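Supplied in structure tokens, the structure appears directly below.
Every protein chain of the complex appears in place save one, which is left out.
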Amino acid sequence: MSAMGEFAVILLSAVLVNNYVLTKFLGICPFLGVSGKTETAIGMSFAVMFVMTLASTASWLVQRYILIPLDLLYLQTIFFILIIATLVQFIEMMIHKVSPVLYQGLGIYLPLITTNCAVLGVALLNVQQENTFITSALYGFGAALGFALVLVLFSGLRERMEGAPIPDAFKGSAVSLITAGMMSLAFLGFSGLVKV
Amino acid sequence: MEQLLYAILSLGTFAFIAGITLAIASKAFHIEGDPLADKIDALLPQTQCGQCGYPGCRPYADAVAKLEVNVNHCVPGGERTMLSIADLMGVEPKALDEEESVPVVAFVREDECIGCTLCIKACPVDAIIGAPKQYHTVVADQCTGCVLCLEPCPVDCIDMIQKPELLEHWSWPLPETHRAQLGAERRESHHD
Partner (left out) sequence: MIKSLLNTLGFTSPPFDGGITPNMCKWTEGSSIKTCPLPPVLIVPLKQHIGQPCTPLVKIGDLVLRGQKIAKAEGYLSAPVHAPTSGKVIKIEEHAIPHPSGMGMVSIFIEPDGKDQRDMLLDPMTNWLQRDPAELRERVRMCGIVGLGGAAFPTFIKLLKDQRHPIETVILNGIECEPFLTNDHRLMVENSATILHGLHIVMHMLGAKKAIIAIEDNKIDAVQAMRENVDLLGDDLIRVEVLPTRYPQGSEKQLIESLTGKQVPAGKLPMHIGVLCQNIGTVKAIDDAVMLGHAITERVITVSGDAVPNPANMLVRLGTSMRFIYAQCGLEKFDNIQILHGGPMMGERLRHPDIPVIKSSTGLLAISDARMKVAHQVEEPCIRCGHCSEVCPVNLVPNLLADHCRNDQLERAANYDLFDCIECGACSYVCPSHIPLVHYFRYGKGQTAQMRREQSFAEVSRLRSEGRDARLQREKDEKAAKRRKLRATLRSESVLNTANEEKTATQPKTEVND
């Protein structure tokens, strides 16, 4: 397979087939937390995209040039969290400056990207799968793109549900979880799309 | 022993670099003032009535932006203003302090007015005109209905009258069907 083809396969599998939210069930917390409005969902998507892509490349570099040569693999988690936390702090300041409304809208979920398991998950999986530098960057970006896709789709659904006549017992998070479950079932349909 | 040293050194150095980067970033992204307060201020009805406990709309907006007070203290803004601020801030809507009132304007009963100019001084939007020892009158189009002029009037010659309903400003009510009523109830249940 050509290099371009391989990249396409990685991207496609990260976005659709192995979608982090709907098939790996990582990063559910912001997925349910900030999907109330499409604008905040888009803002969150960009923030996660930024953090995830940079975190996966930085963690690859750290793994390759610090952890392996110095035989410090047991410090992996601490190092990765440090990278992610730095990036999150950085983007938090940036969003506060650029769009205060978005900052207010994202609220607690913005610093919580640090503990977004999807971000750490991507960094760790990259190392586990022994990806190269380029592929790990691509994998990180693809995963973030997948996260963004389902987040925005879900926020659109929730905006519509706001006006829908839902039985009292299902109002609020109950119907959100049901919808998320159905989306997950739909995304299962993508499995088998990419044959490696 | 060597292992330990490497671990401490590498982690320390890395953390140090990250710290420096963040310090630089915080300087670069430093913000002056509070842009959020501007947005909130734009949503407020600008009656400057002081019913929220702040001297005007802007101070209230500042306080809301700093999360010092709840979003539900603007009486003239009513439910819609409260909901839009709550929406902007991403906080839960809260029931209003007081019942929403019909829009009113001040009206001076001119034959009783003694021309003391006290109401003119009290009006936050300069909507009362008149000179000392002359009748005063309220420019109805500019009156925000804040009732601040009632208190200072020594002869109680100011009434709050309902704003006249204009044909051009009439708008369709919700359809009178069961489901439309459900929608209205759902909106009201925001309060509880």
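As written, the chains take the letters A and B, and residue 1 is the first residue of each chain.
Note that a residue touches a chain if its C-beta (ideal position, glycine included) is under 8 Å from a C-beta of that chain, and two chains touch if they have at least 3 such contacts.
Quick caveat: nothing in here was measured; it's all calculated off a predicted structure.
**Student:** Can you work out which residue in B:56, B:115 or B:152 touches the chain that's missing from view?
**Tutor:** B:56
**Student:** Which of B:26, B:46 or B:117 touches the chain that is not shown?
**Tutor:** B:46
**Student:** For chain A, which residues touch the unseen chain?
**Tutor:** Within chain A, the residues touching the omitted chain are 159-160, 162-165.
**Student:** Spell out the interface residues on chain B facing the chain that's missing from view.
**Tutor:** Touching the chain left out of view, chain B contributes residues 41, 44-48, 56-57, 80, 123-127, 142, 144, 165, 167, 169-180, 183, 186-187.
As a working rule, only the chains that are shown with their structure count from here on.
**Student:** Where the centres are mean C-alpha positions, what is the separation of chain A from chain B, in Å?
**Tutor:** 37
**Student:** Please output the residues of chain B touching chain A within their complex, sorted ascending.
**Tutor:** 3, 6-7, 10-11, 14-15, 18, 21-22, 25-26, 29-31, 34-36, 39, 87-90, 179, 182-183
**Student:** Across the complex, what residues on chain A touch chain B?
**Tutor:** It comes out as residues 36-37, 40, 62, 66, 70-72, 75, 78-79, 82-83, 85-86, 89-90, 93-94, 96-97, 100-101, 104-107, 163, 165.
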